[in-house]
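Structure in structure tokens, see below.
As you look at this complex, bear in mind that one protein chain is not there, while each of the others sits in place.
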Amino acid sequence: MKIQVFAVLKDHFDKEFELSRDIKDIASLKAYLSNQNTGAEGILQISRFAVHNEFVDLDYAIKPNDTICIFPPSSGG
Amino acid sequence: MKIQVFAVLKDHFDKEFELSRDIKDIASLKAYLSNQNTGAEGILQISRFAVHNEFVDLDYAIKPNDTICIFPPSSGG
Amino acid sequence: MIRSAYSLQAAEAEIPALSATPLDVVALLAQAHHPEAGAVVLFSGEVRNHNQGQDVDYLEYEAHEAMAEKMIAEIINDAHAKWPLKIAVAQHRTGKVAIGETAVIVITSSAHRHEAYEANQYIIHRIKHEATIWKCEYFTDGSKKWGGNCSCCPPAL
Partner (left out) sequence: MIRSAYSLQAAEAEIPALSATPLDVVALLAQAHHPEAGAVVLFSGEVRNHNQGQDVDYLEYEAHEAMAEKMIAEIINDAHAKWPLKIAVAQHRTGKVAIGETAVIVITSSAHRHEAYEANQYIIHRIKHEATIWKCEYFTDGSKKWGGNCSCCPPAL
């Protein structure tokens, strides 16, 4: 799977990176990334996840070729 | 005294006219004009009165040379 | 409430409250910029082509100008006292106003948007209800109707 992160998450992760591990769903991905980078745990907790331009829930089953976007809380305007 | 009326009151009175009668205050003027022109009574009841660019109360004592403006409810905007 | 010299001098002081010629929305908006204001709210009251089922030809606004100018200035001052505004300006047309033209403009700006919205609504509400300005609607059938333009008030006299 490919991961894209936005805004403040770029201070904690590369903007875009590959993950070849077997991670079954968004909840597991969130746990894995929080473990890898404990400084980002708080932000990841309140972030939203999207696949193919649609928000997905924590139980979304990740497919091997998915690109998963991780969005911190919006701050437009 | 001179009287100036505005907006819908012009449908009932001349825009500007002289009144040479002895009318002591605004309450009496209101009663007098309502009597003269019963069709305007409702509007006069909810109108405001001003002398020298200042609103005056019903008990304002009219001086002979006063110009009294009579304003129906505002409807700007 | 102390206001900065910037707002008073650059914008508010130069804008007459009444105008017998079409309002220059763009120029007014350009004057309402302020480096400390994050939020600008502009209200434009425009002449509709119909009202309460009748086709409007044009409007005409009558004013007691001296009192209207003084009252609008007071309303602006009251808004500054109630909210931390950087800029508050209002301008109202007098005379004949065509369909689609702007009859009244209110611009407010503040550091945060809530105050700008609140103050803007406060100013237009008071101008409509208190300032010595009266609207007369002229309809395409030749009839006319004074006042009572406001959707929040009982029908016209």
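Quick notes
By letter and in written order, the chains are A, B and C; residue numbering begins at 1 in each of them.
The rule we apply is simple: contacts are C-beta pairs under 8 Å (C-beta built on N, C-alpha and C of every residue); 3 or more make two chains touch, one makes a residue touch a chain.
These numbers were taken from a predicted model, which means no experiment stands behind them.
Considering the whole complex, the hidden chain is in touch with A, C. Interface note for the absent chain: among C:K82, C:K96 or C:H114, the touching residue is C:H114. The omitted chain makes contact with subunit C at the following residues, 25-26, 29, 33, 35-50, 99-100, 111-114, 116-117, 120-121, 124, 151-152. Interface with the hidden chain, as seen from subunit A, comprises residues 6-8, 11, 42-43, 50, 53, 69, 71-77.
The rule we apply is simple: only the chains that are shown with their structure count from here on.
Remark: subunit A and subunit B have CA centroids separated by 73 Å (rounded to whole angstrom). Here the CA centre of subunit B is 27 Å from the CA centre of subunit C.
Averaging C-alpha coordinates per chain places the centre of subunit A 49 Å away from that of subunit C. Chain contacts: subunit C has no residue touching two or more partner chains.
Multi-chain contact residues of subunit A (touching two or more other chains) are absent.
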